[in-house]
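Partial view: only certain chains, each at its native spot in the assembly.
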Amino acid sequence: MSRRRYKVGEKKAGSSPGSLIYVGKEIDYKTRVRRIEYNATDYAIDDIKRLSECRLPATPEPFVSWLDVDGVHEASVVERIGQQYQLHPLLLEDVMNTRQKPKLEQYDDVYLFATLKALSFNEATQELESEHLSFVLGKQYLISFQEERKGDIFQPVIDRIIASAGKTRRNGPDYLMYALMDVVIDNYFVTLDCIGDNLETLENRIIEQAANQETLTQLYALKRDLTLMRRLVWPVREMLNGLLLEESELVKPVTAPFLRDLYDHVLQVLDIIDSYREVAASLVDVYLSTLSNRMNSVMKTLTIFSAIFMPLTFIAGIYGMNFDNMPELHTRDGYFAVLGAMGVLSIGMILYFRRRGWM
Amino acid sequence: MSRRRYKVGEKKAGSSPGSLIYVGKEIDYKTRVRRIEYNATDYAIDDIKRLSECRLPATPEPFVSWLDVDGVHEASVVERIGQQYQLHPLLLEDVMNTRQKPKLEQYDDVYLFATLKALSFNEATQELESEHLSFVLGKQYLISFQEERKGDIFQPVIDRIIASAGKTRRNGPDYLMYALMDVVIDNYFVTLDCIGDNLETLENRIIEQAANQETLTQLYALKRDLTLMRRLVWPVREMLNGLLLEESELVKPVTAPFLRDLYDHVLQVLDIIDSYREVAASLVDVYLSTLSNRMNSVMKTLTIFSAIFMPLTFIAGIYGMNFDNMPELHTRDGYFAVLGAMGVLSIGMILYFRRRGWM
């Protein structure tokens, strides 16, 4: 369990404000840039090798132009794209800062900037992993930035574009942005399913009283994942709300009901997170009360043993004394009488503890 | 106890947005569609076999037309009804998504869409069960969708329509929607009564100190049910408020006071839920303190036994030693003196513990 995900590089503090510095996990592969252009009748997908090929599309363009950038760790690449598309430097800083929370910013009806996180649950480390995604929505184009390249989350949308001239192909870049966000948010449900499975495993272990200290540590890890997830999803709500309220020409009225639907899904995600958090909290309580119960049971066992054998041992001790004058010792059946008395005593004790419900 | 009620089918994630996919429990029977038409003087109830019979009623119709659909798991049925009544695809998605939270949506004064949950408490599994209900209110018609067919919750309203030309018969589809919602919300009270009975049983068990770990698990299950119920009822408040504030021609002024009354009932339901949650929380605390008390009592028993018998056994041990020169052993009454001393010692101990309030 590591909190280091919030590690701030010390080189950042003290540097000139507005300078492009990547803040995030170390990544060693090169950035990949793809351009997907399509309209209702046609489409084309290119891998861009030279960034100078990217350009702001002319306004009365018959194509939707989607630039998909995989990797935000190379300042030179991000800066170059920013120049080609005339983007604000602080926007580029947010693209490269993977700690940036989801938000929406409008730049004078020329373009919109939106960020959110793709989430996945790493079963091995039991940790929530997040990928920083940014979108720049212009009149005729969409630029998407992905933090990491592995397991491209946008592939289903590309497949749909290739497969048929469906809704995505018939609509503008605002619908495309919606479609990409929809994939991301649908994945939140998958992530929650993973967390739910883990929670269920822990719950079973606790109810079958097979839990130990490690179970608790895992439970707290899950709780923390859920809190983190809540913190990363909550502002998405705001962001979508902003898109809906923003009276921008960039988001067409036909896309609005779809965004409202997305907003509803985010509310559902938050709702599930809250219910999981509550489940986790009550599991902790149940576990702690199990500990108390177990202690009670241990103590009862000890007390029963002591209460039975202490008096018996004492009686045996009595008749082990070496006084000259101990008349009982010299009777014929003294020994058996004492054994009998001991039997009666121990049976009495057992009955007593039975009645008190200790056995 | 299962959290799986929030299970999200993986087929959903990645699918094209707006596609009609049923999300909910598996259901194997066929959808039943009934049409009830009535006015102040007359009524008719038909089982609809062919969906083409359903049609948007002409506006100056002398009848209120109520289409009751039992079952939302068949995409083809829901889609067909949507076509006949010209409903928005996203609305149909909400009808089929049983995870959808209660909400209200207005479609340009042509129709209103409202969803809420019917709730019941399953005594066997101690779980809250919810049924997804949706209403589409038009000028002259009402469509109601029920998730499940068993135990029709709307039967009392149908009975009232059949029985007499009362308020329901004299009013429009908005009053009918109110009447159906009223039945649903009245059932919330019944559900709360069941939960209250269970809570009372647990409370008695805890106060009579007959509680065990399982009692606690049940208590947490009830608490979770209450939290879930709160989450499902809370947005109903919003929804009704929306109906009241919405300046729609679909809801006539004469229905408003009834909706306000319904709103009051929902507030009462939320109030009872909160008080039950508090009861449950304090029961958990009482139970845990009972555990501590019991432990205290066990420990006292152990300590009393040890404190009495350890010194006695020690004395017996002394006179069990085999030293040659132990003068006491050879006196005539040594044995009886020691027995007497032991008796005095143990009585002293008992008095001491009495005074400390341990016995």
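Order of writing sets the labels: A and B. Residues in every chain begin at 1.
Here, a residue touches a chain if its C-beta (ideal position, glycine included) is under 8 Å from a C-beta of that chain, and two chains touch if they have at least 3 such contacts.
Here the structure is a predicted model, which means the values were calculated and not measured.
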Next on the checklist: If 2 of the identical subunits are displayed, how many subunits does the entire complex have according to this structure file?
Outcome noted: 5
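Just so it is clear, only the chains that are shown with their structure count from here on.
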Next on the checklist: Rounded to a multiple of 5, how large is the rotation, in degrees, that superposes the C-alpha trace of chain A on chain B?
Outcome noted: 70
Checklist outcome for this item: Per the C-alpha centroid definition, the whole-Å distance linking chain A and chain B comes out as 27
Next on the checklist: Residue numbers of chain B touching chain A in their complex, please.
Outcome noted: 1-4, 6-8, 10, 12-18, 88, 90, 93-94, 99-101, 103, 212-213, 216-217, 220, 223-224, 227-228, 231, 284, 287-288, 291-292, 294-295, 298-299, 301-302, 305-306, 309-310, 312-313, 316-317, 319-322, 326, 328-335, 338-339
Checklist entry - chain B touches which residues of chain A in the complex? => result 156, 160, 166-168, 178-179, 182-183, 186-187, 189-190, 192-193, 196, 199-200, 203, 207, 209, 257-258, 260-261, 264, 267-268, 271-272, 274-276, 278-279, 282, 285-286, 289-290, 292-293, 295-296, 299-300, 302-303, 306-307, 310-311, 313-314, 317-318, 320-326, 358
